[in-house]
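Apart from one protein chain that is not included, each protein chain of the complex appears where it belongs.
The block that comes next holds subunit A.
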Amino acid sequence: MRLPCPICGERDRREFTYSGAAVALERPGAEAGSEAWDDYLHNRDNPAGVTRDLWYHEQGCAAWIVMTRNTATHEVLGAALASEARRAGSTS
């Protein structure tokens, strides 16, 4: 599998570290309550299909990237820097 880094271009999957669903960018407030924190930390849509997850280009430019990917086919549909995806409010 090759993954597109918005900065470096298409690179070998081994350069990246996977960090799970992009929901990790939506940290609830300290007072949000146990349900919200449970959803943030543990519960996942875990789709068999298109998902958005976080990858760290550890052996490249060190950017955090939101990949749009199909978990059933391993097709990569898009990539955006996490900082920008977050600003656009489209991380989930």
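As a convention for this text, a residue touches a chain if its C-beta (ideal position, glycine included) is under 8 Å from a C-beta of that chain, and two chains touch if they have at least 3 such contacts; residues count from 1.
In the analysis below, contacts and distances are computed from a predicted model.
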| Per UniProt, what's the omitted chain called: "Sarcosine oxidase subunit beta", "Cytochrome aa3 subunit 2", "FtsX-like permease family protein" or "PQQ-dependent sugar dehydrogenase"? | "Sarcosine oxidase subunit beta"
| field | Selected from A:A21, A:V66 or A:A79 as touching the chain missing from the view | value | A:A21
| query | Going by the touch rule given at the top, which residues of subunit A touch the chain that is not shown? | reply | 1, 12-14, 18-21, 34-35, 37-39, 41-48, 51, 53, 71-74
